[in-house]
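Dumping the structure here so I can ask a few things about it.
Only one protein chain is missing; all other protein chains are in place.
Then we have chain A:
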Amino acid sequence: MRYRIGVDTGGTFTDVALISEESGETFITKVPSTPENSSIGVLNGVKQIIMETGIQYEDLNFFIHGSTVATNTLLEKKGAKTVLLTTKGFKDVLQIGRQTRPKLYDFRARRNEPLVTRDLRLEIDERINAKGEVVKEIDQNQLTELVEKLKDVDAKAVVVSFINSFLNSENEIIVKEFLEKSLPNVSITISSEVLPEIKEYERTSTAVVNGYVMPKMEYYLRYLEEKITELKIPSELYIMQSNGGVINTDTTVKMPVRTVLSGPAGGVVGGSNIADQTEYKNLITIDMGGTSLDTSLIENGKPQYTTSSKIQDFPIHVPMVEMHTIGAGGGSIAWIDSGGALRVGPESAGAVPGPVCYGKGGTEPTVSDANAILGRINPNSLLGGKMKIDIHSAKKVIKEKIADPLGLTVEKAAEGILKVVNTNMVRGIRVISVEKGHDSRDFSLLAFGGAGPLHASDIAEELGCKNIIIPPNPGIACAMGMLTADVRHDYVQSYISELSQINLEELNNKLSKLYRISRDELAAEGFKKEEMKFQASLDLRYKNQAYNLNIELDDMYVTEVEIRNAVEKFHSSHNKVYGFSRLGEELEVANIRLISYGLIKKPKENINNNGPNQDLEPIGNREVYFEGSFYNTSIYERSDMYSGNVIKGPAVIEQLDSTVIIHPYQEALVDIYHNLVIQNVKKKAGRELKNAVLKN
């Protein structure tokens, strides 16, 4: 048998998913994460699942890893000592950014300190002009002096970002080659390789992030690679990228910036699999954990991508799954502000000290405490009994800090906390849906993460989503998603030209250059011709506008017909995204893009027609609070449910990694992929918000 393994490092747990390539059967496990050296958690997880399943290391055919090393290095500012080389006159570009302050009214809010301090930002006397011509060549003596300086400061990484290098990378390459020869142990990043796109600040920022995390990432991945070899796992180490594809270790080590959303992207890939398999092609995904919620959107089975993200306010302009993060999770703290309004977040009790009910020293009322009081999560224990719940302390703190000041019962206060946090989440989800021209009523809500299935119904109600889908293992959806990812590389080449004046030969030359590079790269990774797939596209815009739209091309050779089709697509896409189009207006090309895929054979689909389980019985029952009163509610165990089983609300479905809530007005069906599909079957009772909460 051949298996594929996915390991996703999270803040608290490292999740492992294993799938049989032949049967599609899956296995999962969770082990504690080891933040000080996350490879220990990864290896523990691999050993654990091998032990639990009895599968051999030699049968692990494909190893995929969602790593937080790049992200955490960035967040904790623990990257390498990095030197930035800029064109003379521009060393402060990294610090000035776009000259804006982070918060309009809070003048105490600070921007990020740049990752490279000013004394390590050195200027090189060189210049490329706006036409891409070298107007000042680099003097070799300068470079010799530079090497001495780099040795002096003991630089571990060097980033080169010159003005207009997106048009001509000659000078950046000269520096790179010189340094590679003189300082073989220093990591070198040049901006024209990471992101050959206009706008010096964003390009420099992206390149700096790459250089800054590179040494740490290289050390980590090489170590892990070695251990995998020692275990006799016959697979290369593949890393999940932010764009939903995987790349091998050699490429990751050169371009670690591509992995900043490594784990979360796995969840989105999982979402697009569900869209592929089921009739639900349009999905809004929510991944809710202890401190935050990540949301993304899948339209017609395709995740939405962006090339202009920020991670912790650092612009990173490489292609990524478009994702919005909201500071709302189980640990979000409820409080009453100076005007008497109930607020939830952005402060979070996090994993430590955590919610009051976890009994680990938390003292502030949180969303999880509210869920426990209302019976939504098991008021005795979680994680299959491994974690006890202290419901009395939770009640006490909500009474003192929320219910009494507001003059409400503890239950009403707890319900209020959920209402407010749900409202906050809905507001965030609208950013990637309604505000981007999508009607959320045309979408189903795919909920995962430990807390997603708890809140899914209320969120879906507010957004008007048609259904709610809960995957089989919502708590490890990201690791599961990775198992089906293809290898993917993104290439971009800045090319600015009016469309009416476009030189097709030049355009095709540039495109075929990208094509050759990408084909060779895939071939070097061992892909055969029939396993390669390419998608070319153009970033187009109305002339003199700043907003590009990415328009896919049907072919790798661009003809006049193709250009005309692209123009048409641009207008209709512009109309959708921006609400108008200007037919007949001059268009401009900004970038040529190419995505190459190395297709990986998909594991067999794990279709399960073994149900329904005729003997399905609740494992117990408890009082659960829904819309103003407690209901005696049946509790089910997820693994007892087979395809075709239908559960009528109110009900709670418990599983190791999550808790699913079925409201009194809902019904849940288990489909052949073991997803739970939840739908409204009755009208939600009353308008209780209006009636119950108004007081005189």
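FYI, a residue touches a chain if its C-beta (ideal position, glycine included) is under 8 Å from a C-beta of that chain, and two chains touch if they have at least 3 such contacts; residues count from 1.
In this section, contacts and distances are computed from a predicted model.
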Ask   = Per UniProt, what's the omitted chain called: "Cytochrome bc1 complex cytochrome c subunit", "Hydantoinase B/oxoprolinase family protein", "ABC transporter ATP-binding protein" or "Photoactive yellow protein"?
value = "Hydantoinase B/oxoprolinase family protein"
Request  = Return the single residue from A:11, A:327 or A:405 that touches the missing chain.
outcome  = A:405
Ask   = Where the complex has a chain not shown, which of A:98, A:181 or A:529 is the residue touching it?
value = A:98
Task = With the full complex in mind, choose from A:351, A:420 or A:476 the residue touching the hidden chain.
result = A:420
Candidate in contact with the missing chain, chosen from A:2, A:343, A:396 or A:602 = A:343
Message = Suppose we count only contacts with the excluded chain; which residues of chain A make the list?
response = 89-93, 95-96, 98-101, 103-108, 110-111, 117-119, 129-130, 163-164, 166, 198-202, 336-343, 405-408, 412-413, 415-416, 419-420, 423-424, 427, 430, 434-435, 437, 496, 544-547, 577-580, 687, 689-690, 693-696
